[in-house]
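As you look at this complex, bear in mind that one protein chain is not there, while each of the others sits in place.
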Amino acid sequence: MSGVAQKDGVRTTGIPSKEELEASPGYPNREALERGPIVVIECVQDIPCNPCEMACPKGAITVGNPITQVPVFYAEKCDGCGSCIPICPGQAIFRVDITYAEDKATVSFPYEFLPMPKKGDLVQGVNRAGEGVCEAEVLRVQRPEKFNHTAVITVTVPKDLAMEVRSIKRLKR
Amino acid sequence: MRIEDHPILGKTERRKRITLKVDGEAVPALEGEAIAAALIASGRRVFRYTAKRRGPRGVFCALGRCTDCMMIVNGQPNVRTCVTPARDGMVIQTQVGRRGGEATHDLETESS
Amino acid sequence: MKNDDLVICRCEEVTQADIKEVINQGVTTMNEVKRLTRAGMGLCQGKTCGRLVAGILSGETNQPLQELKPSTSRAPTRVLPLGTLSKTTQDDD
Partner (left out) sequence: MGKSEIYVVGGGAAGMAAAIEAARAGARVTVIDENEQPGGQLFKQIHKFFGSGVHRAGTRGVQIGRDLLKEAEEAGVKTRLNTVAYGIYPGKRLGLICGDHTEELASPVIILATGASENALAFPGWTLPGVMGAGATQTLININRVLPGRRALMVGAGNVGLIVTYQLLQAGADVAAIVEGLPYISGYGVHASKVRRAGVPILTSHTVLRAEGDETVERAVIAQMDEKWQPVADTEEVLEVDTICLAVGLSPLAELAWMAGCRFSYLPALGGWVPVHDENMESNLQGIYVAGDLAGIEEASTAMEEGRLAGLSAAEALGYLSAEVAEARKIEVRERLAALRIGSFGDGRAIAKRELLRARCKK
């Protein structure tokens, strides 16, 4: 598309910038990531919303009052269960496990398109801009009734892309 | 094109299949759906031609407000197809101008 | 914007040029534009073009939008076949 220089950030591009993410209280640091599976909250704007707070059985997420505050994430309380992923109306919560294997990490994300990928499928991992960045293998597709039609898909990706891959390319109908 | 399966809404509910006659051609429809939906599903997009410029029009608001999607239904002109339920055997014609069908196209005397 | 041939009122097929013409003749209100051009007088009663007409009138006459009240709403607010209004019942519940 026309090469307009766009300023960084979710408000101009629809993609939260690295700075926005790292400044957000919902974003785990490197140390926390290295302990094992953990959720990554990419919610950087003051929108009136708080279901994530109640979704977490460990009390690892707080929004408080007013509900426009961005979620604060207590990484040490999170066991990576991912209960918050399908609940977030903004689909802004992911799970990352960089300890999955020597050279592979897993990324879990909400997904609401058809056809649904199946376990074992080789798909294309995409970054926050929807660009294909790697091959990804589908490890799990969770879609129980209580997720209310939002599937949570887990894929394996090269370890260095664990904080880049946030979805997969939609499969052809 | 119909959306047979949907990630949130699931499969389309089964409804009685009926047939509309649109400008002489048989068009399948589901009983009770908006006429406009059946036409769009069959790939038809031009519902009428305007009075002054004979410009093609189709669905614009889909709420029964804008009146762009009006057609002649069972002989009655100016029927808003986006809010009128389809019934078996309905005869539907592309509307030309304020009340005419194809046949009366050249005979109309309309103010412009 | 040029595009004077641009259709503004979809129902009555009134163009931007038609609207500007009456404004150039001294029209300053939404009601007058409607009466003189028929923009907003069609079957949809200006639901689609009302704001577009206000935008043109505001631009051409330098009146802020908050000075431009929409044209007077009159019954009926929806299309109805002739004859419907003559069959009126009162206070039935």
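Note that the chains take the letters A, B and C in the order they are written out, and that residue 1 is the start of every chain.
The rule is short, and it goes like this: a residue touches a chain if its C-beta (ideal position, glycine included) is under 8 Å from a C-beta of that chain, and two chains touch if they have at least 3 such contacts.
These numbers come from a predicted model, not from an experiment.
Hidden chain, full complex: it touches shown chains A, B, C. Among B:Leu20, B:Ala37, B:Ala51 or B:Met70, only B:Ala37 touches the chain left out of the display. Touching the missing chain, out of A:Asp46, A:Glu76 or A:Glu135, is residue A:Asp46. The residue touching the chain not shown here, chosen from A:Arg11, A:Lys77 or A:Arg140, is A:Arg11. Those residues of subunit A that touch the chain absent from the view are 1-2, 4, 6, 10-16, 42-51, 53-55, 65-68, 87-92, 112-114, 126-131, 148-150, 166-167, 169-170, 173.
In the full complex, subunit C touches the omitted chain through residues 3, 5-8, 10, 16, 45, 47-52, 65-66, 69-70, 72-78, 80-81, 83-85, 87-93. Contacts to the hidden chain, counted on subunit B, fall at residues 1-3, 6-9, 12, 33-34, 36-37, 40-41, 45-47, 50, 55-65, 82-83, 85.
Heads up, the rule we're going with is that only the chains that are shown with their structure count from here on.
Chain contacts in this assembly form an open path, with each chain touching only its neighbours along a single line. Counting C-beta pairs in contact, the pair that comes out ahead of the other among A-B and B-C is B-C. One finds 49 Å separating the Cα centroids of subunit A and subunit C.
Taking each chain's centre as the average of its CA atoms, subunit B and subunit C sit 26 Å apart. Contact of a single residue of subunit C with at least two other chains is seen at no position.
In subunit A, no residue touches at least two other chains.
Every residue of subunit A that touches subunit B in the complex is listed here, in rising order: 112-114, 116, 149, 151. Contact residues of subunit B toward subunit C in the complex are 50-53, 55, 57, 60-61, 64-68, 70, 78, 80.
Of all the residues in subunit B, the ones that touch subunit A in their complex are 5-8.
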